[in-house]
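Other chains of the complex are left out, but the ones given are in their true place.
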Amino acid sequence: MDLSFTPEDQTFREQVRAWIADALPDDLAVKARACAHFTHEEIMRWHKILAAKGWVAPSWPEKFGGPGFSVTQRFIFNEELELAGTPPLSPFGLVMVAPLIQRFGNEAQQARFLPKILSGEECWCQGYSEPNAGSDLASLRTTAQDMGDHFVVNGQKTWTTYAQHADWIFCLVRTSSEGKKQAGISFLLIDMRSEGLEARPMLTLSHSPAFCDTFFDNVKVPKDNLLGPLNGGWTLAKALLGHERTLVAAVGVVRRWVRLAKSIAAVQVGADDRPLLQDPYWRRRVADIEMRLRAHEMTNYRALAEQQKGRHPGPETSILKVVGSELQQRASELCMEVMGHDALAWLPEDGVVPDNERWVAPNFCYDRAATIYAGSNEIQRNIIAKHILRLPSA
Amino acid sequence: MDFDLSEEQQLLAKTVGDYRKQRSPVSRFRELRDAEGPGWSAQAWAEMGELGWLAAPFPEALGGLGGSFVEAAIILEQLGQTLVPEPYLASVVLGGYTLALGADEAQQQRYLAPMLEGETSLALAWAEANNRFDPTRVECEARPAAGAGGFTLHGDKRFVLNGHAADHLLVSATTPDGLALFVVGGDAPGLTRTTVGLIDGQRGAHLRLDGVAVTAAQRLAGTGAGAKAVLERVLDYGAAGAVAEGLGVASAMLDMTNEYLGTREQFGRKIGSFQALQHRAVDMFIEVELLRSLSMEAMIRANEADERERVMAVSAAKHQLATGGQLVSRQSVQLHGGVGVTDEHDIGLFFKRMQALATICGDGAHHATRYAKLI
């Protein structure tokens, strides 16, 4: 057992840190310090800066354009990005569909899609959930009818995050109604500019149009855009679920929220005229979250170490989503609490509240989704009960 | 020991309940939220005045209908259930009780009476950047002006509920002889009101007082310890009012969530048949009932001048709103799943109102600390 980093790792860390300090544009650096929301344009600007450096896809194999980082380097790299608060890249292309294209795609598909994901020329979104297929994903009803050389897709996807900015959508669609409902599902890659396809942005609790209802009305999709085998889409979906799990450990987000809470508590004055951060009660509140975050981080390290050794993820990975999302909510709740009256402000103008408080309320609202998306925490607990604890079914 | 409402009170609850269902469903709140303007309707306010709701809790001597704070709480609980946006809590409870407890007869005649009729609205400006829910720590200054007992007011007030729309603002400030309260017209020279959007979609204001001139007649009759005692009692009414409205919000959320659990299907069954979700709903129900119990106690004890009894009842209730009420609110969103985090579904509007009510007149930590000092 060894929890230290090698001297080489430390050197790498310093290089990354120096590069970020240099490469992050000033306007983005200002927003990063305020934990502000980044616009799509800002995110893509940062994507292209990373892409030019060759660091945009740290987990991709080198043959597809990855930088050849070790798992530890990937970890350090992510940690430095999070500490700097750089714009969070859209995961749908880089982290979600790309590994599936790499694993299940043919050479033509790999050549067509991967370079443009890497460069940022094409953005992606995810078409999974439907109005009546949320937790029960396999009940999806969007159909793709086989017309010989193409499919015709009809139906509706919902909660498609940032579909309004996307060039492509990867979708689970029903291609057969025979057998178990999981068996008739295929995985399609669909051009967002197809005729009959419309993405209608929907406001979230944070009042940002973070996701869309996406409608498919006789959308033609070439057969070449089928990823993996016909009716084999469920396998791809499950493979993706593993990817999502480490994605949603949210260690960096929680750490940023806790740091933000401390920076607010260092300024907000309590009833005894001292900053809250000097009051044992509030220190204890911060400490409680920090201690749990520490446990969560160590669990995340354990998962990474397994990955590094090329082993199957252990049972500890299954808890990352649940613990991470619940911590994320606790941390943004704490930010709201330390703000006192300022927590009442909504999308305030300059100067109404201190700069570092401006984005807390929408973050707090948006974080309610953390325990719902990517498999609600109820579904996650069902999965752990069944597959890890092997408890009996009803 | 009797928890029953009187016949008149039951009738009042029913009248307000019918009104909010028919005349002010949640969609009305949403429209006012999304429109330009103050976020509430002067016409509806005048109607509430005509119906006697604004006068209900005040003694007849002040132009009221002779009820008590219980009447205000009954009305607020109803208004909470469909997020009626008129400033009952800000104007009737915070503004009205400040005048009822702290003003002289002439001032009450001039400022309280028209509000009770629904002709004007009030706001209480007590929050400042550094007073963390303690109304007696005031940096705003009232400097004696040349001549007959007047002052000029200097300083900033923050998050003044209904401060953007109120005709008269009640402002706390420190005079050379202690804390005092002043009535300031909304259009007073030297007063700048900046409308501030609030998390729940309502509005408030930040005030800048840059030498606002007030006469002796604008200073509320109580001074020094008087104004302090008034403010403390008024904020307890405010906290108890937030609890009553929050109880309305929480019970509406519980009902909506139960309804959703009983209709939404996943995996071929109603999701309300899943035991883990059932037990979650039961935990919500428990918190609503405990909140109801403490709201009942707070609405009665808020009237008590005895500080210990009043503070303990009010703070316990407000703390329960900030813990149990928030649990109900957050779990309601969670149990609604994806639609719960869209702005299109009403549940999110209730969620945000609950967040605001948990903060208004002191958050959970503030009230728990206050309670802990008295154990």
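As written, the chain order gives the labels A and B, with residue 1 at the start of each chain.
We adopt the following convention: a residue touches a chain if its C-beta (ideal position, glycine included) is under 8 Å from a C-beta of that chain, and two chains touch if they have at least 3 such contacts.
Worth saying up front: this structure is predicted, and the values here are computed from it rather than measured.
Although each kind of chain is drawn only once, the file as a whole records copy numbers of A x2, B x2.
FYI, only the chains that are shown with their structure count from here on.
Rounded to whole angstrom, the centroid-to-centroid distance between subunit A and subunit B, based on C-alpha atoms, equals 39 Å.
Across the complex, subunit A meets subunit B through its residues 129, 132, 134-136, 139, 158-159, 202-205, 207, 211, 268-271, 273, 281, 329, 336-337, 340-349, 352, 361, 364-366, 368-369, 371-373, 376, 378, 381. Within the complex formed with subunit A, the subunit B residues making contact are 127, 130, 132-134, 137, 158-159, 194, 196-201, 204, 206, 265-268, 271, 274, 276-277, 330, 333-334, 337-338, 340-344, 348, 351-352, 355-356, 359-360, 363-366, 369.
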